[in-house]
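I have a structure here, written as structure tokens, and I will follow up with some questions on it.
One protein chain is absent from this view; the other protein chains keep their places.
Coming up: subunit A.
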Amino acid sequence: ITSRYPLYQLGNPQLRIFRPNWFLTLVRPGKEQPPDTVQFRIPMEMTKYDVKNYLEKIYDVPVGAIRTRIQFGSNKKRNHLHQKVKQPDYKVAYVQLAQGQTFTFPDIFPEKELKHEEGSMEEMQEKFMEDEKQRQRLDPRRGGVTEWFGL
């Protein structure tokens, strides 16, 4: 976008950007945040006003306050050739929603019952494992007690 947007000097009109090339990533906050705060990872070239306009125009989300910071990606780790490997830097934006809205990050990976289709290899394997476990289990009539001792 910086290549498309002309050089700005004081007094120039603020031009629109058609088809912005910026992508926002909603992330789960590492530290506990207030209920109205949403945390985003944004490209380094974006500013607070850019994020505000982006969310308001494209997502129709009322934005109140917004604060940004740049997270330094570590340059400490080394690969098998003992060269330093740089983790990329990224900008984080903390967006507070207006009009008293709240947002909680949902659980996107809930535990789901994996049901295999009929007659498939996985289903047969599952059944086999179930039978094996059933055989390994102790006599339920003895109440789970082992057969090492007793009659």
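FYI, contacts are C-beta pairs under 8 Å (C-beta built on N, C-alpha and C of every residue); 3 or more make two chains touch, one makes a residue touch a chain; residues count from 1.
Here, contacts and distances are computed from a predicted model.
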Revision key, fill the gap. Answering from "Large ribosomal subunit protein uL29m", "GPI-anchor transamidase", "Trafficking protein particle complex subunit" or "Major facilitator superfamily (MFS) profile domain-containing protein": the UniProt protein name of the missing subunit is "Large ribosomal subunit protein uL29m"
Check your understanding: Pick from A:L7, A:M44, A:M121 or A:L151: which residue touches the chain that isn't shown?
Key -> A:L7
Revision key, fill the gap. The listed residue (A:R28, A:H116 or A:R142) that touches the chain absent from the view is A:R28
**Study point:** Full-complex contact with the absent chain, from A:P13, A:P110 or A:G144
**Key:** A:P110
Check your understanding: Residue-wise, where is subunit A in contact with the chain that is not depicted?
Key -> 6-7, 9, 18-20, 23-28, 38, 41, 58-61, 101, 103, 106-112
